[in-house]
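Would you mind keeping the following structure in view while I ask a few things?
Every protein chain except one is present and positioned as in the full complex.
By letter and in written order, the chains are A, B and C; residue numbering begins at 1 in each of them.
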Amino acid sequence: MGFRMLTHQTTYRVIYGDTDKMGVAYHANYLRWFEIGRSEMFRSLGLPYKTIEEKGIFMPISEVYCKFLAPARYDDVIVIETTLDPGVKGSMKLDYRILNQSNEQLLVHGYTRLAYMDANGHVTRPPAFLLEFVDKLKNDSA
Amino acid sequence: MGFRMLTHQTTYRVIYGDTDKMGVAYHANYLRWFEIGRSEMFRSLGLPYKTIEEKGIFMPISEVYCKFLAPARYDDVIVIETTLDPGVKGSMKLDYRILNQSNEQLLVHGYTRLAYMDANGHVTRPPAFLLEFVDKLKNDSA
Amino acid sequence: MGFRMLTHQTTYRVIYGDTDKMGVAYHANYLRWFEIGRSEMFRSLGLPYKTIEEKGIFMPISEVYCKFLAPARYDDVIVIETTLDPGVKGSMKLDYRILNQSNEQLLVHGYTRLAYMDANGHVTRPPAFLLEFVDKLKNDSA
Partner (left out) sequence: MGFRMLTHQTTYRVIYGDTDKMGVAYHANYLRWFEIGRSEMFRSLGLPYKTIEEKGIFMPISEVYCKFLAPARYDDVIVIETTLDPGVKGSMKLDYRILNQSNEQLLVHGYTRLAYMDANGHVTRPPAFLLEFVDKLKNDSA
């Protein structure tokens, strides 16, 4: 049971341009990889983020937290695991774990909180289609 | 009194490459700007981070937090305010505030925690020269 | 004499996030630094690029060339030298030289060509206010 459907995995291979002179991935890149994670999660659930924007809702990041346990290195394939926290209503909270695919070592964990914004740039309540979407996911995964 | 010397300000102008299709600075860039902030703070205090590395100490990011209140936009000059938290010994904690220079609006606040690592990549205790450096700052600013 | 006024210099300090595991600035960053160069050149000439966009003209990059002679390293201050080529009318061509400020070594040279685009995304002829702007520069520097 649990929340199987609310967790999604995708992969990314670290390029030279992601590394820094310490020989490891520069920390700011994990925020890009969180974006890849949530973007692919939405797509896999049938609601690409692009579609959300086409419905007039924008979801800027309001908060980010990241704990770095071990580095990703050049050419590593990382697993980006994204989990939708279904209990948060006024904003959307997503939890992330980044693992090294080859040995399943946990490298980074963190979260982002996303606000709901209308096309005029005003913070808004979560739209009905998104609340229904999250509710449906909760029921499907219960 | 207070901790005047432990707070430092520098500026940066947002370029096109920093923005995203929402027309504002992409959130991951704030972590780069935090780096500019702490880098210029160290330099202004007479101990450039480059010198720290030359002494065999590397300071990877172990934790990041960021709260986004309002966006920085193209061509905005932002003020990066960095404050060294002198109470943290096992790691180094730095607090940041990003403001819009033109109207002093607070855009983002956050912190980073940095570990101490030796040239072999092992986490290490803070080196004496850094503890003395922080102690001296505390006394100077008391 | 010459085209003194059509050449502009600004500086940038290389951060950790700009470097890669070879210990030098990742090559794609030079395109960001070219942007800083032309942006500050326009500003210094009294016509910030932001103002150009406010007049309804967008200038996307249509072509880029870059020759890498020597690397910029962490914490280096680089000089970004931008020169407007006044002979090009249908598009705007800018030449760049990136130098190490400390020893004046030439690190990179290159150019970008920019198209003129209206607010609907269509390529357009150079607007009168930009042709007059370039003509005035030519005369001032003759």
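As a working rule, contacts are C-beta pairs under 8 Å (C-beta built on N, C-alpha and C of every residue); 3 or more make two chains touch, one makes a residue touch a chain.
Remember, predicted model here, so these are calculated numbers, not experimental data.
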Given C:Cys66, C:Val88 or C:Leu130, the one touching the chain that is not displayed: C:Cys66
Which residue of A:Thr7, A:Ser39 or A:Gln101 touches the chain not shown here: A:Ser39
Touching residues (missing chain, whole complex) on chain C: 22, 24, 27-29, 31-32, 58, 60-68, 71, 110
For chain B, residues in touch with the removed chain: 16-17, 19-24, 26, 28, 74
Absent chain, residues of chain A that touch it: 13, 15-17, 31-32, 35-36, 39, 48-50, 74-75
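Here is the rule we go by: only the chains that are shown with their structure count from here on.
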Chain at maximum distance from chain C, centres defined as averaged CA atoms: A
Between chain B and chain C, centroid-to-centroid distance (C-alpha), Å: 29
Inter-centroid spacing, chain C versus chain A (mean Cα positions, whole Å): 35
Interchain centroid distance [CA atoms averaged], chain A/chain B, Å: 25
For chain B, residues contacting two or more additional chains: 31-32
